[in-house]
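Contents: one structure, followed by commentary.
The complex appears here minus one protein chain, its other protein chains still in place.
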Amino acid sequence: MPILEVKNLVTRFYTIEGVVHALNGVSFDLEEGEILGIVGESGSGKSVAMMSLLNLLPMPPARIERGKALFYENGGQDSVDLLTLTKAERRRVRGGKIGYIFQDALSALNPVMTVGRQIGESLMEHLGLSGEDAKHRAVELLEHVGIPGAEKRYYNYPHQFSGGMRQRVMIAIAIACDPKIVIADEPTTALDVTVQAQIVELIKRLQEELRLAVIWITHDLGVVAGIADRVLVMYAGYPVEISLVDDLYNNPVHPYTKGLLGALPGIGGKRAGRLESIEGAPPDLLAKPKHCQFVWRCPYAFDRCRNEMPELVEIAPKHYTKCFL
Amino acid sequence: MTGKTGDLNKMFNNHQPNGSENAGDVMIRVENLKKYFPIVQGVVWRRRVGAVKAVDGISFNINKGETLGVVGESGCGKSTAGRAILQLQRPSSGRVYIDDTELTTLNKASLRRLRPRMQMIFQDSYDSLNPRQSVGQIIAEPMVINGTYTRSRIYDRIAELLELVGLSIDHAGRFPHEFSGGQRQRINIARALALEPDFIVCDEPISALDISIQAQVVNLFQDLQRDLNLTYLFIAHDLSMVQHISNRVAVMYLGKIMELAGRDDLFANPAHPYTQSLISSAPFPDPALERKRKRITLSGEVPSPANPPAGCVFHTRCPVAEKICAVEIPAYREIMKSHFAACHLADDQGAGKIL
Partner (left out) sequence: MMEIAKGTGLRIDRAPNTGIRAKAAYVCKLLWRDKTGLAGLIIVLIVITAAVFAPFLSPYDPLQQDLRSAKTPPAWTEEGDMDHPLGTDNLGRDILSRIIYGTRVSLTVGFFGVLIACSIGMVIGLISGYVGGLTDNIVMGLVNMILALPYLVFVVFIAAILGRSLLIVILIFGFTDIPIFVRITRGEVLRIRESGYIEAARSIGAGNGRIIFRHILPNLIGPLITIATFEMSAMIFYEAGLGFLGLSVPPSVPSWGNMLSTGRQYLTIYPWIATYPGLAIVFTGLGMNLLGDWFRDVLDPRLRRIKR
């Protein structure tokens, strides 16, 4: 039962240097209660895709050229296209139905407002709670995300929290209004590894408790392996491979996915040797993609790859790839 | 996460010309190195009200041609340690020897004469290149300062160095902002190699890069080490990369070394509870393994180095801490052969094990 269905999303940026082809047709769906990991390097468009869905991009320079993002409610009875919402509807969805956890909690939180009020505000706006109820609920939420002394911490400002605690506050805001989907945009990238483990565990726990569908954006293949049910690999503005997590790590099909996994140290056996690096660099986003964008770095590329853009095809159950091989 | 075969140490020895250079020779010796940053208050009359103990008494050796990895969370003092060793920030106390020359007591001029031997590569490849200098100027600068290179020699050397790091002479006229992160880090490496150093401190040189680019740069580091017989102090927070590149690994926490051992030894038999939890927290790119793994999740975060806990600095987060840990600072001692740890509980019998 999909809760979100994204179809052929295309986003471009019109800049002084030219047109930046940030997203070139992103399609995927998100099942109810699953964790979908979106993996990609910087510039692959993983964040742009999510920001497009929630209209978080600055427009201009950004423009969503085409695509649909169907959000299903009431067990698939109703659906709305997130990209064509009015301002008021969008507010209802953003923060209400879909929560967002940013990478940089410090800049995503308002520095001159206590964290309690920041949570409370969202509650009052989306759930129509009174001030008193909102406060009560906010303290509850802070406790729920594991902030000790929540009663007191309610009155603290963001800078009085450590990095990990701030990320917990962000999570509290994201889940405040009982959303169906939470989008976590590199929520642990800025954190230390021991704190990262805490946050990963917290989000996992909340996901199970609240039956959330989570989109987890990251560049860390290790984190994804531990948390995701399915994984989508992005490259140059489109998904190159979508698959169940075990399939992806055991039988990667797309040469880019293979390359990424090969580039990691520490998978049994090959530690002493060299890493298998993907030579070259990601493509220039200023050029309009006419064929597979990985050809320049692909060891298996042949003529067809240089002339045509492959389709995303299902090669095994629930395993899609965008490659001619 | 057990160690595998293939001792890197051996591998590097094989690559050294004729095997004549003895990899057992100590090149860098650090003794009880401390770096405190004063906390001052007041605008006109400044007075010291305390100190941030960024590095608080660390000692280790680095052998010729080996890579010592240093891992730890942010604020553990690993970067400061690297800078203090190179005297980019003068240490508060302690000794640093390169071969037999003691660095901390040298004056500026003699230190500058030693600069060619030891170099640093920084984390932020963008910030460490002057945006107003072309790549050629950047790489030429150390040689110009050094003064022993002729003009034509510098030109040749720029081409040589660019090629060495996988760029070409065509790039020499361009400016840093025209390059990608990986390429900029290559430029940094070329500059560091210009004076043919023996010892390079790499301060999180790959942390800011994408995975596929990280692998390229790590491979470059290893190739250069093999070809130029370099000695590295490799600072990172990514355990798997440190494990990949290092011969020995030091784990730091709040300015102190918690554990230091051979790479395979450390990852197979971590003695210190902090090392154990660090290894156990690191995510691993294997879903089946991730599901099976038992994790030690530490509570809380790293305390402030301005006000570190008494006794063992780790006792506030340690899952197996005992009474003594809060009172007495554990000695940094050799618990097994070439395996050092600073923990009251750790011994060669595997005491202090959490899992």
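Each chain gets a letter, A and B, in the order it is written, and its residues are counted from 1.
The rule we apply is simple: a contact is a pair of C-beta atoms (placed from the backbone, for glycine too) under 8 Å apart; a residue touches a chain by one contact, two chains touch by 3 or more.
Because the structure is predicted, anything quoted here is derived from the model rather than measured.
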Omitted chain's touching partners, listed by label: A, B
Of B:Leu86, B:Leu167 or B:Leu278, the one touching the omitted chain in the full complex: B:Leu86
Contacting the left-out chain in the complete assembly, out of A:Glu140, A:Glu208, A:Asp284 or A:Glu314: A:Asp284
Options B:Asn63, B:Thr80 or B:Ser128, residue touching the unrepresented chain: B:Ser128
Footprint left on chain A by the chain that the document does not show: 13-18, 20, 22, 42-48, 51, 56-58, 60-62, 102-104, 185, 284-286
Where the unshown chain meets chain B, residue by residue: 43-44, 86, 88, 112, 115-116, 119-120, 122, 124, 126-133, 141-142, 145-146, 173-175, 177-181, 188, 191-192, 194-195
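The definition used in the following text is that only the chains that are shown with their structure count from here on.
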Chain centre separation (chain A, chain B; CA means) in Å: 32
Residue numbers on chain A that touch chain B, as the complex places them: 41-42, 162-165, 192-198, 200-201, 219-226, 245-246, 249, 259-269, 271-279, 281-282
Touch list for chain B against partner chain A, complex: 1, 4-8, 11, 73-74, 180, 182-183, 210-216, 218-219, 222, 237, 239-241, 243-245, 277-278, 280-291, 295, 297-299, 301-302
